[in-house]
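A single protein chain has been removed from this complex, and every other one stays in its place.
And now, subunit A:
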Amino acid sequence: MHWLLLVLLSIFALPDTAGAMDAIGKVRRERPADLDASTTVATRYGTLQASYETDFPELPLNSVHTWRLSLQDKNGLPVVGADIDLTADMPEHLHGMTTTPLIQESDTPGLYLVRGMNFHMPGYWEVTLDISGAGSRHLLRFNLIVGESQRAPEGRKADES
(Lines give C-alpha, C1' and ligand atoms only; values in the text may rest on other atoms or scores of the structure.)
Protein backbone atom coordinates (compact mmCIF):
# COMPACT_ATOMS: atom_id res chain seq x y z
CA MET A 1 0.00 0.00 0.00
CA HIS A 2 2.79 2.40 0.97
CA TRP A 3 5.04 0.86 -1.55
CA LEU A 4 5.64 3.92 -3.71
CA LEU A 5 6.19 6.03 -0.63
CA LEU A 6 8.65 3.46 0.60
CA VAL A 7 10.53 3.73 -2.65
CA LEU A 8 10.56 7.52 -2.47
CA LEU A 9 11.66 7.30 1.13
CA SER A 10 14.31 4.87 0.12
CA ILE A 11 15.96 7.39 -2.15
CA PHE A 12 16.55 9.70 0.79
CA ALA A 13 16.82 7.35 3.70
CA LEU A 14 18.45 4.17 2.49
CA PRO A 15 21.60 3.14 4.28
CA ASP A 16 24.73 3.08 2.17
CA THR A 17 26.11 0.06 3.92
CA ALA A 18 24.87 -3.05 5.63
CA GLY A 19 26.59 -4.48 8.65
CA ALA A 20 26.74 -4.91 12.38
CA MET A 21 26.64 -1.29 13.42
CA ASP A 22 25.58 1.24 10.86
CA ALA A 23 22.71 2.65 12.79
CA ILE A 24 23.44 6.35 12.79
CA GLY A 25 20.52 8.31 11.43
CA LYS A 26 18.26 5.32 10.95
CA VAL A 27 14.84 4.84 12.42
CA ARG A 28 13.85 1.51 13.91
CA ARG A 29 10.76 0.09 12.20
CA GLU A 30 8.69 -2.85 13.32
CA ARG A 31 7.55 -5.53 10.91
CA PRO A 32 4.33 -4.55 9.11
CA ALA A 33 1.39 -6.81 9.92
CA ASP A 34 0.65 -7.52 6.25
CA LEU A 35 4.12 -8.03 4.86
CA ASP A 36 4.27 -8.90 1.18
CA ALA A 37 7.19 -11.31 0.93
CA SER A 38 6.92 -11.95 -2.81
CA THR A 39 10.02 -13.14 -4.58
CA THR A 40 9.04 -11.05 -7.61
CA VAL A 41 8.68 -7.28 -7.37
CA ALA A 42 8.20 -4.59 -9.99
CA THR A 43 8.29 -0.83 -10.21
CA ARG A 44 4.90 0.84 -10.10
CA TYR A 45 4.43 1.05 -13.86
CA GLY A 46 6.18 -2.20 -14.50
CA THR A 47 9.16 -0.62 -16.16
CA LEU A 48 11.42 -3.04 -14.33
CA GLN A 49 10.72 -6.37 -12.71
CA ALA A 50 13.05 -8.33 -10.48
CA SER A 51 12.78 -11.83 -9.04
CA TYR A 52 15.13 -14.08 -7.12
CA GLU A 53 15.68 -17.79 -6.51
CA THR A 54 18.03 -19.75 -4.26
CA ASP A 55 18.98 -23.42 -4.00
CA PHE A 56 16.87 -23.73 -0.84
CA PRO A 57 13.15 -24.29 -0.30
CA GLU A 58 13.27 -21.51 2.32
CA LEU A 59 15.79 -18.73 2.73
CA PRO A 60 18.51 -20.22 4.95
CA LEU A 61 19.45 -18.79 8.34
CA ASN A 62 23.19 -18.36 9.06
CA SER A 63 24.28 -19.77 5.74
CA VAL A 64 26.26 -18.01 3.05
CA HIS A 65 24.41 -18.63 -0.18
CA THR A 66 23.83 -17.35 -3.71
CA TRP A 67 20.80 -15.60 -5.18
CA ARG A 68 19.86 -15.93 -8.83
CA LEU A 69 18.43 -12.53 -9.63
CA SER A 70 16.46 -11.99 -12.85
CA LEU A 71 15.68 -8.59 -14.31
CA GLN A 72 13.07 -7.94 -17.00
CA ASP A 73 11.84 -4.77 -18.63
CA LYS A 74 8.17 -3.92 -19.16
CA ASN A 75 8.07 -6.00 -22.35
CA GLY A 76 9.34 -9.03 -20.49
CA LEU A 77 12.74 -8.79 -22.12
CA PRO A 78 15.87 -9.48 -20.08
CA VAL A 79 17.77 -6.44 -18.84
CA VAL A 80 21.46 -6.86 -19.50
CA GLY A 81 24.38 -4.79 -18.27
CA ALA A 82 22.50 -3.43 -15.27
CA ASP A 83 24.55 -1.81 -12.54
CA ILE A 84 23.06 -3.22 -9.33
CA ASP A 85 23.72 -2.05 -5.80
CA LEU A 86 22.22 -4.46 -3.26
CA THR A 87 21.73 -3.84 0.44
CA ALA A 88 20.07 -6.10 2.99
CA ASP A 89 18.82 -4.65 6.24
CA MET A 90 16.84 -5.53 9.32
CA PRO A 91 14.61 -2.52 9.97
CA GLU A 92 13.89 -3.80 13.47
CA HIS A 93 17.59 -3.93 14.38
CA LEU A 94 19.14 -1.07 12.41
CA HIS A 95 21.75 -3.18 10.73
CA GLY A 96 22.29 -5.53 7.84
CA MET A 97 24.37 -8.51 6.84
CA THR A 98 27.93 -9.28 7.92
CA THR A 99 28.86 -9.96 4.32
CA THR A 100 29.17 -7.72 1.28
CA PRO A 101 27.80 -9.76 -1.63
CA LEU A 102 29.28 -9.72 -5.09
CA ILE A 103 26.93 -9.34 -8.06
CA GLN A 104 28.02 -10.91 -11.33
CA GLU A 105 26.15 -10.95 -14.63
CA SER A 106 25.76 -14.53 -15.84
CA ASP A 107 25.91 -15.85 -19.40
CA THR A 108 22.11 -16.01 -19.42
CA PRO A 109 20.75 -12.59 -20.47
CA GLY A 110 19.02 -10.85 -17.57
CA LEU A 111 20.32 -13.31 -14.96
CA TYR A 112 22.66 -12.03 -12.26
CA LEU A 113 24.36 -14.09 -9.55
CA VAL A 114 24.53 -12.54 -6.11
CA ARG A 115 27.20 -14.42 -4.15
CA GLY A 116 27.73 -14.02 -0.40
CA MET A 117 24.19 -13.48 0.90
CA ASN A 118 23.96 -14.35 4.60
CA PHE A 119 21.05 -13.72 6.95
CA HIS A 120 22.46 -14.15 10.44
CA MET A 121 19.33 -13.34 12.39
CA PRO A 122 15.79 -14.64 12.05
CA GLY A 123 12.96 -12.29 11.23
CA TYR A 124 12.14 -9.41 8.92
CA TRP A 125 14.72 -8.39 6.35
CA GLU A 126 14.55 -5.95 3.45
CA VAL A 127 16.71 -6.45 0.39
CA THR A 128 16.87 -3.30 -1.70
CA LEU A 129 18.17 -3.10 -5.23
CA ASP A 130 19.37 0.21 -6.57
CA ILE A 131 19.59 -0.38 -10.29
CA SER A 132 20.95 1.93 -12.92
CA GLY A 133 21.85 1.24 -16.50
CA ALA A 134 18.38 -0.02 -17.36
CA GLY A 135 17.21 3.22 -18.93
CA SER A 136 17.08 5.16 -15.70
CA ARG A 137 17.61 4.60 -11.99
CA HIS A 138 15.23 2.17 -10.27
CA LEU A 139 14.74 1.11 -6.70
CA LEU A 140 13.18 -2.25 -5.94
CA ARG A 141 12.68 -3.93 -2.60
CA PHE A 142 12.10 -7.52 -1.51
CA ASN A 143 10.63 -8.16 1.93
CA LEU A 144 11.83 -11.39 3.51
CA ILE A 145 10.99 -13.44 6.56
CA VAL A 146 13.94 -15.63 7.52
CA GLY A 147 14.04 -18.62 9.85
CA GLU A 148 10.44 -18.69 10.98
CA SER A 149 8.96 -21.56 9.02
CA GLN A 150 8.41 -24.98 10.52
CA ARG A 151 10.04 -26.81 7.67
CA ALA A 152 12.60 -29.38 8.75
CA PRO A 153 16.15 -29.08 7.46
CA GLU A 154 16.61 -30.55 4.02
CA GLY A 155 17.20 -34.28 3.85
CA ARG A 156 16.30 -34.85 7.47
CA LYS A 157 13.12 -35.58 9.34
CA ALA A 158 12.18 -33.20 12.10
CA ASP A 159 11.96 -35.91 14.75
CA GLU A 160 15.46 -37.23 14.10
CA SER A 161 18.20 -36.20 16.47
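The rule is short, and it goes like this: a contact is a pair of C-beta atoms (placed from the backbone, for glycine too) under 8 Å apart; a residue touches a chain by one contact, two chains touch by 3 or more; residues count from 1.
To be clear about the criterion, contacts and distances are computed from a predicted model.
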For the chain that's not shown, choose its UniProt protein name out of "Cytochrome c551 peroxidase", "Metallophosphoesterase", "ABC-2 type transport system ATP-binding protein" or "Tripartite tricarboxylate transporter permease". "Cytochrome c551 peroxidase"
Residue by residue, what part of subunit A touches the chain that was omitted? 2, 5-6, 8-9, 12-13, 17-23, 27-30, 32-33, 61-62, 64, 93-95, 97-102, 115-116, 118, 120-123, 147-150, 152-153, 155-156, 158-161
